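I am attaching a structure below and will ask some questions about it afterwards.
In this view, the complex is presented without one of its protein chains, the others remaining in place.
Residue numbering begins at 1 within each chain, and the chains themselves are lettered A, B and C in the order written.
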Amino acid sequence: MSSPLFTRGGFALPGTTSQFKTGTWRVQQPIHRHRNAPCHNVCPAGEDPQAYIAEFDAGHIRAAWETLVSINPLPAITGRVCPHPCESGCNRGDYDAPVAIHSIERFLGDQAIAEGWPYPVGKPAADAQAVAVVGAGPAGLSCAYHLLRQGHQVTLYTALGEAGGTLRVIPGYRLPDSVIDAEVERLLQTGIDFRPGQRLGRDIHLDELRGEYAAVFLAVGTQDPRDWSVGGVTPRDLHVGLNVLKEWMAVGSVPQAESVAVVGGGNTAVDLSRILKRAGIPDVHIITHNGLPGPDSLPGDVMRAVPREIEQAVEEGVQIHAHRGIRRLLLRGEQVVGVEMVHMKKLPDASGQLKRTAFEGTETLLHVDQVIPAIGQTIDPAGLEAILNGSAYLKVDEWRRVEGHAGLFAGGDGCSRGGGTVTSAVGDGREAAEAIAATLRGEGLPGKTVSEAIAFDALNPHYFEPLPRNEQHILPVEERIAEVETEQTLDPAQAKAEARRCLSCGNCMSCDNCWTLCPDSAVLRLQDKGATEAPYRFDYDYCKGCGLCAYECPCGFITMKEEL
Amino acid sequence: MIEIRIHGRGGQGNVVAAYLLATAAIDEGRFGQAFPAFGAERRGAPVVAFVRIAERKLHRHNQVLHPAFLVIQDEALLHVPGVLDGLKPGGRVLVNSSHNSELLSEQYGQQFFALPADSLSKEYLGRPLPNTALLAAFLTLTEVLPTEALNKALRDRFRGTLLDNNLRLVQEVATRVPAGIWEDSFHATGT
Amino acid sequence: MTDTDDKALLKQLRVEQPRFQGIVSGHRACLGCGEALATRLVVEACGPDIMIANATGCLEIFTTPWPESAWRVPWLHSLFENTGAIAAGMEAALKAQGKSTKVLAFAGDGGTFDIGFQALSGMLERGHDVLYVCFDNEAYMNTGIQRSGSTPHAAMTTTSPPGKVRMGKRHLKKDIISIVAAHHIPYAATASVAYPSDIRQKVRRAMAIEGPTFLVIHSPCPLGWGHDGSLSIEVARLAVTSGLMPLIELERGELTGAMPIRTPHPVSDYLKLQKRFAHLFADDPKAREELVHLQALADYNIEKFALHSLGDDPQDTDGADTVTRGGMRYA
Partner (left out) sequence: MPQALEGSQAIARTVALCRPQVVAAYPITPQTHIVENIAKLVADGKLDCEYVSVESEFSAASVVLGAAAAGSRAYTASASQGILLMSEVLYNIAGMRIPMVMTCANRAISAPLSIWNDQQDSMSVRDAGWIQLYCADNQEAVDTTIQAYRIAERTELPVMVCVDGFTLTHTLEPIELPGQDEVDSFLPPYAFARALDPARPLSMGTLVSPDHYPEARHSHHHALLKAQQEIIDADLDWAGVSGRGYGGLLRIDGGDTAEIGILTLGSVMGTLRDARSEHPGRDAVKLIQLRSFRPFPIEALQQACQGLKHLVVLERALSPGAGGIVGSEVRAAMSELRDAPMIHNYAIGLGGRDVPLDLYQTVLDMVASGGINRFSILDADLEKLPPEDR
């Protein structure tokens, strides 16, 4: 190489250091690495709230909804009824308060309803393989939709006269029928062959379905109340929770009483107790083994109802006796006049398993006219006898395959591995659809390993400002009557403001921080700034690998990788 | 060539006097050179300046060691050692003094001409600035240059009332001082 | 995409960056250099119609290894101690030529607080239309980390080493901003590389003023301060949030702005990240005393400039660097 000619006085031409590649100095390199947000990892439906909130924050509402419904086709519904574990997982909880993900989800669902946005799914090919889905509750609907997205023809059966399944027994103050109708009907218009009034074991038969369809997904739910007694004693005139709810929703009546004890800590118990209050019963109690949700609760020892529902029930006057078990029914003849309760708690045993323990000497009496158990239901075995084989639920593996029955899949309530929530049912349906599609294509089943969610420590919270959480408007107690919806959808400004609170955990938020802070101008910005794709390139010709960008990335999206 | 040494005090316009004299010579088409004896003196201290007037260009830049004329702006300087040193034989001394020229000549053993330049300058300029009066007297006594040459040099340097007063002072001195009485000495001492 | 296509894309991208690139890649600054970053931010905010006089120092060395130069604006390095005068000469020349190009002077703390102080003072006094930017990394880094007038109290340098009887630098950091502001210039400010938007705002404010303006930017030196290059911003930020490096603005000598501190950090949070203060964490009463002393200096600043944020101010130490999705972090 010839040596450059010396310039008079030693001047240099502009911008010529660019011929010197400082990238050779580097021993570690920054890379963009998408990491799961905790909200994503804990969502039973498999939603990635970070992804759709990013779209929304970037101003693309419809794209946000489409991202959302690419996983969960029922956001208006789950946005209302889901206990939102996403928010418990949200890293923003470590900063000020979690992002109100469920409110954003609901807002997007409602927006789609209002705008009539069609679901992002095409018609299946005429010769596509057909799959039958039995049951049109959240699991069935989700599975049918995702099968369609996978290119299959789908026939959706339900014993009921309309789609919705268990959604239809959620009281209207929480989930109005109009919302179910609006979301479910649009979903059914996507090309699902919907056949109502087809009861398994009566109108349709599993064997025939298995013969007719390439695969069958069972999402039959649970209808039979669990047996309930206290020391073998069952009161006469026993009303069962779910039935009381159904009756109220069908004809608007409830059992006559002055005081009622509802037994159970799930949503049915809470819904029922609030219905009883709305029906005019002055004195309504909930007795539950579990504790009220609180910061110190053990995960397995908390009432399963949605915390905000519990809170609202208390506001409405429902008295909750948490960590109480029923020792004895107080009877006058066969008529219940009260219960004897005892303090109890779940404590870890030697193996670490939580185990219920009652404490001697803590017994108290509660005088009530009625005791209504709301402790859950089991599967109706009609038409499934051959595969249940006496079991109370369908045994499935992690791909929702019914064990021992090729081509048969199941999800939602009534299965092993059931999450017991609408959202987990939606997730079951999607996972089953993916497994069915893979199986029918003759491919391997989808992987189930989930990468670890990014922790709060991996973010750089300095770049965020504390912002108040946008709460949905809740009706004052005196206005909470009958079926009027208790909580209102966020208005657009609130929803946008709430989306802005997202810390974009593990994903680029195009904030320009790396571009701004690189001392070597080795971060290049692309002209088109996407909302979800990082619009930056590392210029490894010059990057010296100092790691400043990684340390200062607010979202933990940049990591340093050792280079050899 | 004639060489002149001018003695004064800082602030009395000693260098200006030398410059005026050389300027007058140059304006007359002669060669003139003037320069101070360089010192770090402050106002009031005795200072010295030199003038050379010649018919052709001089290249030298040495100090004047043997002047033909001394111009002394302050009588008191006569008591400063060395003021009269180096005067050429037959050289003349013009001094700002109200004393009698003959008495001074007798006292110092040199030929003196005393001009009461302080009182004259007070009268015409409003303050004792003896240099213009002494230059006018020098030119009148020696006739080395016409006094008009001095007037021209003054016009180059001063403006307005100050100039007018100086010009009137030159005229006044020219009438008081005998013209040409030092012309001989100029020729006697010239090179 | 093929390798060639990718190279072509990169090449195009480098040219098309949506900001003014007055200083380009390939300069020889250390990893995580605060001064390189601060310089880029300043030049970016100025735009192309400028001319720079640069003092001797790291910046000069790492940007102009002949025959290369990182600069894309006219730039001249003369000596260590005359940057104010060089800039003054440039400004006088441009004025004589009737040009409006703005002259900038760049110098480190040594070239500003110490050896170049006289030229700076003269430039300020004569009212030259020059923006003088001091990149303050608190020691002579180019020559091997020797103590300067800007080195903070108790810091270790090669000429203020701690030992049995000494705890690093015995003297205080020179209050340059007050001295500069005492020249009654229209605008003088302190800034920190941890707050790029603040730097941009201050540069633009200064650029809009005809007359001498002064900006000192606290710029960590990973080598001289003994911290990892990835921590340069974190360290700079803690200097501000601890109160040791108050970000203030003075107009005609009067305090007109100060970035409030939302949550003052203890100075030890700042000090413990840097090896130059490691001796202060030894089990030694002198070390403990100096730690308390430094905390007292920070508290003094907080009190003197009333730096305590009243509520969450979007311009305070927590608000001023807030990012948003898709947000160009321009002021």
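Here, a residue touches a chain if its C-beta (ideal position, glycine included) is under 8 Å from a C-beta of that chain, and two chains touch if they have at least 3 such contacts.
Only a predicted model underlies this, so the values are computations on that prediction, with no experimental measurement involved.
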* Asked: Considering the complete complex, which visible chains touch the unshown chain?
  -> A, B, C
* To do: Check each of B:Ile2, B:Ala22 or B:Ile72 against the chain that is not shown and name the one that touches it.
  => B:Ala22
* Could you tell which one of C:Leu13, C:Ala92, C:Leu223 or C:Leu255 touches the chain left off the display? => C:Ala92
* Structure fact -> Against the hidden chain, chain B presents residues 18-19, 22-23, 26-27, 31-36, 38, 40, 57-63, 65, 153, 156
* **Missing-partner contacts on chain A, residue numbers** => 3-4, 6, 8-14
* Asked: Which residue numbers on chain C touch the omitted chain?
  -> 48-51, 53-54, 60-61, 63-67, 69, 71-79, 81-82, 84-97, 101, 118-119, 121-122, 125-126
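Rule of thumb we're sticking to: only the chains that are shown with their structure count from here on.
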* Determine the centre-to-centre distance between chain A and chain B, using the mean Cα coordinates as centres, and give it in whole Å. => 114
* **Distance between chain centroids, defined by C-alpha means - chain A, chain C (Å)** => 50
* Structure fact -> Distance between the CA centroids of chain B and chain C (whole Å) is 66
* Provide the residue numbers of chain A that touch chain C in the complex, in ascending order. => 4, 7, 10, 12-22, 25, 54, 57-58, 462-466, 500, 504, 509-513, 516-522, 524-527, 529, 531, 537, 539, 541-542, 544-548, 550-552, 554, 560
* Asked: Hey, which residues of chain C end up touching chain A in the complex?
  -> 10, 13-14, 16-18, 21, 23-29, 31-34, 36-37, 40-41, 63-73, 196, 222, 228-234, 237, 312, 314, 318-319, 321-329
